[in-house]
Structures are given as C-alpha cells and as structure tokens.
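To start, the structure itself, in structure tokens.
What follows is an incomplete set of chains from the complex, kept in their original frame.
We just call them A, B and C in the order they show up, numbering each chain from 1.
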Amino acid sequence: MKYGEKNISRAKLQRWANPTPDRDYTIEISFPEFTCLCPRSGYPDFATIKINYIPDKYIVELKSLKLYLNNFRDQHISHESVTNCVFDDLKKFLKPRSLEVIGDFNPRGNVKTVIRVST
Amino acid sequence: MKYGEKNISRAKLQRWANPTPDRDYTIEISFPEFTCLCPRSGYPDFATIKINYIPDKYIVELKSLKLYLNNFRDQHISHESVTNCVFDDLKKFLKPRSLEVIGDFNPRGNVKTVIRVST
Amino acid sequence: MKYGEKNISRAKLQRWANPTPDRDYTIEISFPEFTCLCPRSGYPDFATIKINYIPDKYIVELKSLKLYLNNFRDQHISHESVTNCVFDDLKKFLKPRSLEVIGDFNPRGNVKTVIRVST
C-alpha cells in the first residue's frame, strides 16, 4: 500500500508488440480528462496526465490506458502519489527505454501544481 | 508487410536535385490534412505529419509528397506504424543527411498521441 | 531583519513526508494571487509566485503554503526581497534537493519585473 491507498483492482493495461523495436522513437500521450479524489477534503481533483516514452518491446494500447486512468475516478489519492503510481505501473508493464509521467493538476485553493517523474 | 498492411501501390514520390548540395540547411514540411483508418475500429484517424530534413543530393517534390500522403486515406494502419513507414520511405528515397518525421494525431477516446521518429 | 522588514509572525508552513524519496521528481507550484505593499509608495503590488523544487524528505502542504503567502498582504517589501525571502524560508523548511522561486510582478509605472532565484 505504497501510495496510501487500499488495494484496488485496477483496469488491466494492455500492450502490443512495438512495430519497429530496432529504432528509438518517442511516443507522447496526453489525457486531459483525469479526475480523482483529494485524500484530505474528499473533493474532486482534475488533471491532464502526460506520458512520454521510448518503447522497447511493447507499446501501450490506448483504449486500455484510458480505462486504466478512468479507474482513479473514485480513489482518494494525492497529486504526488498518483503521478508516481502511474509511472510505476507503466514502467513495470512496458519496460520502456525511457519514461516520463507528468501530472498537470488544476488549481486548488488558487494554487496550481505540476508533478514530473522521469527515468 | 512490415507495418501489418497488405501490399499497396503507393503514389510515386518524386525528387529534384538539391540546388545547394555543398551546404547543410534544413527543410521543414508540415501537412495538416493527413487521414488514414484505425486498424482496430475502422474509424478515420486524422493527423498533422511533419517532416524535417537536411537534404543531400535530393529534395522532395512537394506535390508528389502530398499525393503520397493522400494515398494513406484508405489504409488501415496504426499511429506508430504510419509514422515509421513515412520515415522509412523518405529515408530510402532521399538519403538525407538527417531526417525527422512526426505524426501529431488528433485525440481518439480523449487520448492525444504524438509519434516522433528521427535519425 | 535581513529583508528590511520588522519582525512579523508568519503563518506556519507545514510539511509532509515525501511519498517517493528514493526518486528525483519535480513539483511545480504556481500562486497567481500574491499581493504585498510597495516599501516606497505604500501602494499594492501584485505578482504570481512560482515555486519549482525536487523534494528530499519533505513536500510542502499546499494550504499552509497559501496561508504563508497570503501573510505578505500587509507587508511593505520590495520585489527582490520578497522573492529571496520566500526562497530562504522554503529552503530552510523543506531542505529540497533543488529549489527555484520566481516572482513575476505586474507592471508598475509601465515597467514589468520578474525575479528568479534558484539553487
């Protein structure tokens, strides 16, 4: 329970074979409709989640990624934890050559926060 | 059939002599009206294709490039494959000193994806 | 009285344990509603305060940060001093691996000023 969350069954990410594993190239994904719940106030938080990676053997299947991210909708989790959690899950699942995950959150109490995690 | 597509007769790219082959300079091309078909859903995908290169002996003729890109209109091909495919075709045909191809796709299922391939 | 201010009791900053101290990642905070008073004219000054840091053991609690910044509302303090003061307070309190504080002030007398302090 590293991220302070009770154990949840997350939507299963799916992966495909990288069509050109012999070449380094980058895939940049942006998901502007991320929402979860603040672990203190219980109010909704909103963010854009950005994922940039150089694939090795696998590329992530986009619909499963969307469902995986939608699954945080009812979780109480902090800005820092959710960004690190997505990073950990993708790193373990895709084993990419490089990976960056950015959580770009809407302001709360007039304070805007962006979290960046990268290899 | 490297990119999972059946063999298709693509519009022929054409090339011209580089007017100043003795000098390194860059040519940046942007084509905002690219469309192909999603290999899973069959629905149309839309993208801007960007091509940046330093020519060696040849420069690409722009009208033939447009027709070449229009030719993907009826192909079922993934974001990753089409970007790598354009990269391969241009690299083989122009033998440029450097080359970058970017597929900047419109969101699908609220997920936006950008693919970058470069030498 | 380093910043030319009389001793004031500032709202107490609060800190939390960093959930992933084993990894370098950045936290970017932006607070667009900062106001203090010009030490010469006495007129209000307005700024966006931006704070970017790589946490070590601690992360700042956002509501306490907001109250800390609101506390400058009635202080007479220059652009340069307030930016350096926030930098000093956060550096001492969070002991982050790196820290940048930016004071992006609204124009005064048609002159716009931005102050950047970083480790």
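The rule is simple: a residue touches a chain if its C-beta (ideal position, glycine included) is under 8 Å from a C-beta of that chain, and two chains touch if they have at least 3 such contacts.
Being a predicted model, the structure only gives us computed values, none of them experimental.
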Assuming the complex is a homo-oligomer with 3 chains given explicitly, what is its full copy count? 10
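What we mean here is this: only the chains that are shown with their structure count from here on.
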Between chain A and chain B, centroid-to-centroid distance (C-alpha), Å: 29
For the pair chain B and chain C, the C-alpha centroid-to-centroid distance in angstrom is 47
Touching at least two other chains at once: which residues of chain A meet that condition? none
If you look only at chain A, which of its residues touch chain B in the complex? 18-20, 23, 25-33, 59, 62-63, 65-66
Touching chain C in the complex, chain A uses residues 2-4, 78, 80-81, 83-84, 107-118
